Each structure stands twice: as structure tokens, then as C-alpha cells.
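Shown here: the complex without one of its protein chains, the others still in place.
Right, subunit A next:
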Amino acid sequence: MAKTASIAEGKRKAGRRYKGFSSWNNYLFLLPALLFMAIFIVYPIAYNVVLSFQDVDIYNFRQERNFVGLDNYVQTFRDPVFGTSFVNSVIFTVLSIVFQFTIGFALALFFNMKFPGRNLFRSLTLLSWMLPVVITGTIFQWMLSGDYGVVNALLQSVGILDAPYNWLSEPKTALLATVVANIWTGIPFNMIILLSGLQTLPEHLYEAAKLDGANKWLQFRHITLPLLRPTLLVLLMLGIIYTFKVFDLVFIMTNGGPVNSSTVLPIYAYQLSFSTFEFSRGAAVSMIMFAMLIVIAIFYLRLTSKEEAN
């Protein structure tokens, strides 16, 4: 919004100074951005849409392509792996967001207090977010290994487990293991955003509340939460979108296995496109994911515009 406002202002000023300067000219300044959008965003999406209605596989990849209508979508919805991946994606997203958000929020409240060494510990928590996902994934795969993993060793030494458990090779826990790794990487992001939100809240409100005899919970419930609402909404929406399209972490830790027990939608789409070269079917899965995320985005835009209207 700020950008368009300043552009509009710039236009007005420019218009005043140079009489003959047409509005057409000013749009030229948008051109680099538009060109960038067109090449890197609009074109790939449009290409993907077209691809999803064609029959492209390894045979006609560089030759004539036929339009097959909704065939790819029909096939996708009939494929049981699609159902599994969809459910897995939802489980992955919901669990990740719930835990990332609550733990991140708790840490943000904690680091919003003043205590010695605060900055050091706050920076240290960021480590898990700064690590490349390839490394995080490999480390978690290693820690959760059934044969030599540190997690089993710990659980056995305190007597929770009698025998090693194959976290990543059991269909019951493979997905949960990737969720745990994802929660670990996502906490700092949630914490930092919430912390920066918390630090903008005016101190005097809390002081006034204290004078009125409100305890910590009431302060949190009636000052922190309502004032932080815009931040919370942004964070949740971004979190859902980021998490729903997770690929690398799962790819590294389980590659969707065993069988399809941890296959999420992006892994499913990737395997179609790049393991078995069914490019059009992969594109159709991507489009379905795209549609789901659009719905979430629209929901988010509605909420924020209401928020702004208030």
C-alpha cells in the first residue's frame, strides 16, 4: 500500500513540474517489476496450468502435446495416494503450526522479559532457523535412526523404551518424526515475529492494568492478545502456507516412505514429475495445492481487510 501511495504522490509532483509528462510514462517505472513478475511468477504458473490440461510425459516432452481436459485431475482424485498425501499434508500442517506457534509464543513472552543474558539466548534459539534444511533433515534422520540414533539411546537409558524403535521406518511414526523436525525449525520464526510484535505494545497499558489490579493472565488476555491480533493473523497465515508446501525436509528424512506413510502433497507432485516423468499429472497436483492455498489466502485477505476497516 505504501508503495502505491508514494508512486501516486510522485506522479502528482511530477505532473506539476513537467506539464507534458503523460501518465503513460510513469507506468514505465513499474515495468521492471512487472517484467520480473511476468517472467518469474505469471509465466511459470500459466505454463503449469496449461501443462495440467495436457498429456505430457517423457515421450512427448519435446513434441506435440495434446489437450486432455480434466483427465489428469480425474486420475489424481482417483489415485488413493492423493488421498493419503492430502491427509498427511493436513496432519503435517496442523500439528506443525499448533506446536510451532504455542512454543514460539511462550518463548516470545519469555524473551520479552528483561533478564541477564537475554540477547545471547535469543540469538541461540535462532540457530535452528538459520540451519539449512538439508542439515536439519540429515541430523534428525540420524538422531531418530533405529540402529544408532541418540533418541533411542536416551529413551532406553531412562527406561521409556525397552527396545530400539525405528522412528522413520514405522508407518505410524514416520510422518510424526518429520513433524517434530519441522516444529524444531519453525519455532524461532514464530518467536521472532511475535517478539517484535510484543515489543511494540505500549508499556503504559500494562501499568494501568496493574493499577486496576489485573493479574498476569488478565493482562495477557485483555491487552496482549487483542493488540497482537494482526501479527497473529499474519503469522498463522504465512505459517500455514509455508508448512503446507514443505518439501525438502520430508524429502531428506523419509522421501515419503515407508511406502507412502509420510508422503505429503509436494512430495507426491515431485515424484510424479521427476521420478516417473508424468509431468502433466504432477502439474495437476500442483494446481490442486495452488487452489487450496488460494482459498486460504483469500480467507486471510478478507480477515485483514476487516481488521483494517475496524
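One rule holds in what follows: contacts are C-beta pairs under 8 Å (C-beta built on N, C-alpha and C of every residue); 3 or more make two chains touch, one makes a residue touch a chain; residues count from 1.
Assume contacts and distances are computed from a predicted model.
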item: From "AAA+ ATPase domain-containing protein", "Sugar ABC transporter substrate-binding protein", "Aspartyl/glutamyl-tRNA(Asn/Gln) amidotransferase subunit C" or "Sulfite dehydrogenase (Cytochrome) subunit SorB", the hidden chain's UniProt protein name; value: "Sugar ABC transporter substrate-binding protein"
item: Option touching the unshown chain, where A:61, A:77 or A:121 are the choices; value: A:61
item: Touch criterion as defined above, residue of A:112, A:125, A:255 or A:304 at the omitted chain; value: A:255
item: Candidate in contact with the missing chain, chosen from A:24, A:115 or A:217; value: A:24
item: Residue ranges of subunit A at the interface with the undisplayed chain; value: 18, 20-22, 24-25, 28-29, 31-32, 35, 58-59, 61-63, 141, 145-148, 166, 168-171, 254-261, 271, 274-277
